[in-house]
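Written below as structure tokens is the structure these notes are about.
In this view, the complex is presented without one of its protein chains, the others remaining in place.
Right after this comes chain A.
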């Protein structure tokens, strides 16, 4: 017979949970509720006078054509960054998982970019691909390719996507590698004995077994691209040229920090929050069904 220990106290579970709950409340719910409250106010930057204006900030927001452009830009930017950073990381991880000489050095080096702050990563890419100063932009121009992210919106988008992907690949790589190493070798060997080639083994055995990791990373990456990329965009393009790289989160940052329009900026972050909550819910509802744990 199994013995089970039962704690009768009602208080103990709450005490044990308290630290985690406190952190969640202080660092997540409190700022989020502040943002919601702020979005109903009109306030000057110094907070000297504030006035309750109801939904006026939201009305002003949805009356701006630039906001809809930013939503479109966000869709393009976030799809590209998520797909590319997951794809590239998976490719690197499968290669690093092989028995290679110097594999551990390679793995260590792969992780470094994650330690670089987004703004610094942005500045690096800004200088590498600066039309006239850039070490890589110059050869491009010499070859006759008119590389000009300062005026060409597509070039600017390519640049911020590259910078954002570069930054995130390291993180994804780490998780994919761990996921790959957790797959039992016997399963793969069994597949090999049955005559499945490397590609077939990957798609029918490895990829499905890796799906919990992939799903986790998908959620994390979408949160990353929606909330954390403004530093990169600020450093690389400042949302330009002509607003072609102004994503929703960059606009929150620009309107709040540069424009001092806290109410409008808060309204945008509430919209962003709702979108990300909805996206995550959809992912858990539909994508997770296909995940094999």
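In this text, a contact is a pair of C-beta atoms (placed from the backbone, for glycine too) under 8 Å apart; a residue touches a chain by one contact, two chains touch by 3 or more; residues count from 1.
As a convention for this text, contacts and distances are computed from a predicted model.
The chain that is not shown carries the UniProt protein name "sn-glycerol-3-phosphate-binding periplasmic protein UgpB", picked from "non-specific serine/threonine protein kinase", "sn-glycerol-3-phosphate-binding periplasmic protein UgpB", "GLPGLI family protein" or "Carbon monoxide dehydrogenase".
Of the candidate positions A:45, A:75, A:109 or A:223, contact with the unshown chain belongs to A:45. One chain is missing from the display, and on chain A it is touched by residues 42-49, 60, 66, 126, 130, 132-133, 141, 150-153, 238-243, 254-255, 257-261, 264.
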